[in-house]
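A single protein chain has been removed from this complex, and every other one stays in its place.
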Amino acid sequence: MSRIEVLKTYKIYIGGKFPRTESGRYYQPEANGKVLGNICLSSRKDLRNAVVAARSAQGGWVVKSAYNRSQILYRIAEILEGRRTQFIEELIQQGSKKAQAEKEVNLSIDRLIYFAGWCDKYTQIFSSVNPVASSHFNFSVPEPTGVVAILAPEESGLLGLISQIAPTIAGGNTCVVLASENKPLCSVTLAEVLSTSDVPGGVINILTGNRKELILHFATHMDVNALIYCGDNSTEIKSIHEAAVDNLKRVMIRDGGGYVSDKYESPYLIYSLQETKTTWHPIEKIGAAGSVY
Amino acid sequence: MAEKDYRLSPRVDQVGIQDRVDRITKRSVKSEAKRKGLLMTLNMIDLTTLEGADTDFKVKQMCYKAQHLHDSFPGLPTTAAVCVYPNFVKAAVNEVKGSGVKVASVATAFPSGHSSSEIKLLDTKIAVDNGAHEIDMVISRGKFHSGEYNFVHDEIAAIKEACGKARLKVILETGELGTFDKVRRASDIAMDAGADFIKTSTGKISPAATLPVTLVMLEAIKDYYYETGKMIGMKPAGGISNSKLALQYLLMVKETLGGKWLSNEWFRFGASSLANDVLMQIMKQESGNYQSKDYFSKD
Partner (left out) sequence: MKNKIDYSSDWNLDPAPESTGHIKLKTKYNLFIGGKWVKPKSGKYFATINPATEHKIADVAEAGQADVDAAVKAAKTAYDTVWSKLSGKERGKYIYRIARLIQEKAREFSVIESLDSGKVIRESRDIDIPLAAAHFFYYAGWADKLEYAFPNRQPKSLGVAAQITPWNFPMLMIAWKIAPALAAGNTVVLKPAETTSLTALKLAEVIQEAGLPDGVVNIVTGYGKTGAMMVEHKDVDKVAFTGSTGVGKIIMKSIAGTNKKSTMELGGKAANIIFEDAPLDQAVEGIINGIYFNQGHVCCAGSRLFVQESVYDVVLRKLKDRMESLYVGDPMDKNTDIGAINSKKQLDVINDYIKIGKAEGADIYQPKCKIPKKGFWCKPTLFTNVAQSNRIAQEEIFGPVLAIQTFRTVDEVITKANNTPYGLSAGVWTDKGSKVFNLTSQLKAGVVWANTYNKFDPTSPFGGYKESGHGREGGLHGLEPYLKFD
């Protein structure tokens, strides 16, 4: 008799831990006529807990050296590489062809490496020393916006997910992600990758569930600083914009597709989740030409 | 009591000082305020000659000018004082007798301050004995830069004692101190040691008095007043040669220390050519015509 397979309990990922949703609810997405699993149907309270985790992780994440963040992103890629087979299988399970699945995993790993490389470089691209007319040293640097909510692309369950997460955390933000509703498997496995790489708990939080149910809660949460919406539903976009006004969160609309293209490899994606901070300090004019001492 | 550590004197930011000075120099002094300010300026001048070529005759001429600034225009005040080298004190005292004009003498191996303590004390005593009402001493900048603040302090205190009733002005020679932080530090030392006035410069070093340096010293005087209740006088010296600048100094005093300091008991200009420029401005205000230097005596 063949061995009885051990089935996986799919969990969400909050603050580095793997709870089931506090609501106790689940849903059963299907692909190729087969149920993928009992996936957590995250609630508003799960979102709240995830934002709390993301907020408390933010301070620690932003003060890590850029070199360190770079290595952590690289480490995610390393662990992901080791789990290639699992991700490929999941993608196939969710409906991808084998070649397509392999390509998606490869690109996902490469994309992490790409953004790992930016961690200690984008600041140099987007900073400036500003030649003000008065006797002051004046410089502008990008700083992370803070806690970013990501409504991940529906169709690209791994590459799309990583293409949104990587530039977000490379820039020192922490995030709360709502994974693809119908293709959630890779997001759960990615969480397992994250927990065994060196990403501190709370930097990336991944929820699964129903987008319609949660979307406005994401957009109205007062402690979320920015929101990335992947998709093209104009009604949703309008309601997100309206809801985001309450705390003036920054809203980024990114269409749902095209993740294989290299338009998702750009430091401007990091920059879009940054605030520019400008600092002034007097320059003493003693001993210089034109000294007024 | 723990000895005071002058390295802890308040910090000064040069750009911030300049910002404050700019606010003052942008003030506009017009009409009656200008006339009054100019007269006040004349009365605050220490008319000064400190040259190697000074003679009794030159000093006498200057002393006459101090009392008769422009006789064709009656009602002008005298200057506050004349300022000379110690060996001309006798002559000067003789010339200004009864006029209210004070005689100030530089002392303590002016202008470098490099000599033995004995000679500096003697220098001072001779000037005082000859009738000087005020002594303008220099601090030992070398010792100051070496961080020997106690030495600088004690030297000033000793000279103060030697002054007796004469008022002591302590010249910091700010042009040699290098930073505003050190100007503040030197001001604090001088006031603690008994200075009646603190003074910017000898006039022999460039830069001499500037508005920013003076502001730093005025702020030190203010803090000292709040700490001790003692009023200390201020004397910018050197480089103040026109009326507009003089009025800016007065405004700075007014806005930093208030009206009480606006008299020659607490504020002086050390200057030689300022008086004539002020006179020209006063005459311009009276007559409405711009003036020529040829109509004002150069002494």
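By written order: A and B. Residues from 1 in each chain.
We take it that a contact is a pair of C-beta atoms (placed from the backbone, for glycine too) under 8 Å apart; a residue touches a chain by one contact, two chains touch by 3 or more.
Values in this document were obtained by computation on a predicted structure and should not be read as measured data.
From the options B:40, B:103, B:198 or B:211, the residue with contact to the unseen chain in the full assembly is B:40.
Of the listed positions A:8, A:45, A:212 or A:238, the one in contact with the omitted chain in the full complex is A:238. Considering the full assembly, A:136 is the residue among A:8, A:34, A:136 or A:212 that touches the omitted chain.
Remark: the omitted chain is touched by one listed residue; of B:52, B:74, B:98 or B:229 this is B:229. Although one chain is not displayed, chain A still touches it through residues 128, 130-134, 136, 138, 140, 143, 145, 225, 234, 237-239, 241-242, 244-248, 250, 266, 268, 275-282.
The missing chain lies against chain B, touching residues 10-13, 15-17, 19-20, 26-34, 36-37, 40, 219, 222, 225-226, 229, 250, 254-255, 257-260, 262.
Rule of thumb we're sticking to: only the chains that are shown with their structure count from here on.
Annotation: 68 Å between the Cα-based centres of chain A and chain B. Taken together, the chain A residues at the contact with chain B in this complex read 134-136, 282-287, 292-293.
Residues of chain B touching chain A in their complex: 13-16, 18, 178-180, 207, 210, 212-213.
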